[in-house]
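First, the structure itself, so that you have it in front of you.
Excluded from the complex is one protein chain; the other protein chains are retained at their positions.
Labels A and B are assigned to the chains in the order they are written; within every chain, residues are numbered from 1.
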Amino acid sequence: MKREKIQPTTGSLAKLVQGKIISGKSDTFIKNFGSIDRAQSDEITFLANKKYLPLLKDTKASAVLSPDIPEIKWLSVPPDLTVILVDNPDLAFSKVVEYFLPSEKTFPAGIHKKALIAGGVKLGKKVSVHAFAVIEKGTVIADGTIIYPNVYIGSSAKIGKNCLIYPNVVIREQSVIGDNVIIHSGTVIGSDGFGYTMAQGKRVKIPQRGNVIIEDDVEIGANVTIDRARFGSTIIRKGVKIDNLVHIAHNVEIGENSLLIAQVVIAGSARIGKNVILAGQSGVDGHIQIGDNVKVGAKAGVMKNIPPNSMVAGFPARPYRQHLKELSLLNKLPELIKRLKH
Amino acid sequence: MKREKIQPTTGSLAKLVQGKIISGKSDTFIKNFGSIDRAQSDEITFLANKKYLPLLKDTKASAVLSPDIPEIKWLSVPPDLTVILVDNPDLAFSKVVEYFLPSEKTFPAGIHKKALIAGGVKLGKKVSVHAFAVIEKGTVIADGTIIYPNVYIGSSAKIGKNCLIYPNVVIREQSVIGDNVIIHSGTVIGSDGFGYTMAQGKRVKIPQRGNVIIEDDVEIGANVTIDRARFGSTIIRKGVKIDNLVHIAHNVEIGENSLLIAQVVIAGSARIGKNVILAGQSGVDGHIQIGDNVKVGAKAGVMKNIPPNSMVAGFPARPYRQHLKELSLLNKLPELIKRLKH
Partner (left out) sequence: MKREKIQPTTGSLAKLVQGKIISGKSDTFIKNFGSIDRAQSDEITFLANKKYLPLLKDTKASAVLSPDIPEIKWLSVPPDLTVILVDNPDLAFSKVVEYFLPSEKTFPAGIHKKALIAGGVKLGKKVSVHAFAVIEKGTVIADGTIIYPNVYIGSSAKIGKNCLIYPNVVIREQSVIGDNVIIHSGTVIGSDGFGYTMAQGKRVKIPQRGNVIIEDDVEIGANVTIDRARFGSTIIRKGVKIDNLVHIAHNVEIGENSLLIAQVVIAGSARIGKNVILAGQSGVDGHIQIGDNVKVGAKAGVMKNIPPNSMVAGFPARPYRQHLKELSLLNKLPELIKRLKH
């Protein structure tokens, strides 16, 4: 990837992020980047959230990337602070970070001599497989994917293009993974679903013979577990982002662009819609259906189907307003009871 | 294992699962298996749960494995659907799946030349140790057990017969594991218990010198942690099944055939009885005793001993009926308060 050689002045950075300078200078030299409260002189910062506006008047930074909000025009900022308006400060700042700290490919393409690749494995162009990785027979890995050390990929799996499979990931047999998928360390894809049936007073294992399908542009955090289906597939649709230590059971389907925050549990055969947000430590019971655009609060437990475009919280999960009202009444209960006794 | 060569007709499949055809034909040719809603013509499906009965009238499947319930005899099913009655449809369907998709041993018996086996390790017959697995000195592994790649087994451990130890499992020193145990990827057995004592204003580590004992027929999911005892043993009794991301602390004992669903936490020295079910994301406090046959609801937090044969829910966990009543009152509270004010 060729990088345009631009001078790191406020003006050139503004150009890099397609921003507009509304106050300050365009020729201030910028050396680095930092947060509003920690950035030094000669550094650039950004305003991601209105609640940090008060910090701007004391920042030592020489430049700030700001959204186009009325407050930024009225606020009295330090006289030598260059204010650059951008559409999306998060995105703009990411470009600045990438400018100052360009990411480097860790490994050259090719198969490390200490990796173990079984016969019949097909590798695309510029695939990188590092030391002590194991790839079993019949597996196919497309162009540009990087397999870090100590990764295990079972037989007859398919991995798409430009994926990053971090150290110590396990991808079991027959898993299918799309393009541009990132899987962080310690995550296990395709372990057996949790299913037993009672026979003669004993729990007997139900064979788990399906697989896991992960579509394009999915990112999966560290130490996540996604179980294979009993038969058929556990499916993670395009653009889903999964945080650390999440558990997704057998035969679950997660709709496009949904977000699962840390330690979420989705029980077997549940179906989650598109653009759903499941906050941290929330859980969804087995066979439940959650509609598109639903938001589930932190620690909530979803025990019933949830219609699209709604927001639920608490355990068992109920409409967010009702949850708030109940909490507020619970708060008032001691006073209320005192008055009643009176 | 020799497989009887039977013709995959509805009749031969009925024979395979020891079932009885009550309607339809015994000579329909079956090519594959599927779920009630997705199975195609020439496929066999099963009815695991009464709630799926309504789906039967629209199924395209050619055969269904059904329990012997009155409804199945009265229901109007498609005329060309062969209905096979069985004692346990889950079990019967598992046999059908195994028939169409026989499981294959991934690895040949023997020690891969890239595995590392310390001196003094004793391996039984037909043990398979794959690449980059490490087995430390003094460890004993019995007949037929498979150790997948990147597994670490510490010194002086004992592993029984016919176990499956999936990739990237860690089993620390002195652990004792029975026969027919399955441990899924990323799980850690025998890490140090979490124990400190204050000395001169600092937390000082209490040595954790006990071990973990796992009895026969236990299955442990992915990324589970089971800590070794401070002294003595953390014990998982026969037939216990543990789902993904569960944490079991030092000196805990789990009784026979208990079931721990995803993300359960059992704190130090707790004792769980036989046939207990701990639903997802529930937790048990330290030193707590839970009697036999207890059911603990999802997300419940058990802070007191629980007598046998009971059912608890909520936080802190209370009898299930009381929990339901409180939830129902909480629901009615807004209306109640409105009337009171009136």
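Heads up, the rule we're going with is that a residue touches a chain if its C-beta (ideal position, glycine included) is under 8 Å from a C-beta of that chain, and two chains touch if they have at least 3 such contacts.
Values in this document were obtained by computation on a predicted structure and should not be read as measured data.
Asker: Taking the entire complex into account, which one of A:41, A:94 or A:305 touches the absent chain?
Answerer: A:94
Asker: Out of A:34, A:207 or A:319, which residue would touch the omitted chain in the full complex?
Answerer: Of all options in A:34, A:207 or A:319, contact with the hidden chain holds for A:34.
Asker: Which parts of subunit A are in contact with the chain that was left out?
Answerer: With respect to the unshown chain, the touching residues of subunit A are 33-35, 38, 88, 90-91, 94, 97-98, 101, 103, 106, 114, 130-132, 148-150, 166-168, 182, 184-186, 217, 219, 221-223, 239, 241, 243-245, 257, 259, 261-263, 280-281, 298-299, 327, 330-331, 333-334, 337, 340.
Asker: What is the set of subunit B residues that contact the non-displayed chain in the whole complex?
Answerer: Looking at subunit B, the ones touching the missing chain are residues 116, 132, 134, 136, 150, 152, 154-155, 168, 170, 172-173, 186-188, 191-192, 194, 196-199, 202-207, 209, 223, 225, 227, 231-232, 245, 247, 249, 263, 265, 267, 281, 283, 285, 299, 301, 303, 315-316, 325-326, 329-330, 336, 340.
In the analysis below, only the chains that are shown with their structure count from here on.
Asker: What is the distance, in whole Å, between the centres of subunit A and subunit B, each centre taken as the mean of its C-alpha atoms?
Answerer: Between these chains, centre-to-centre, one finds 28 Å.
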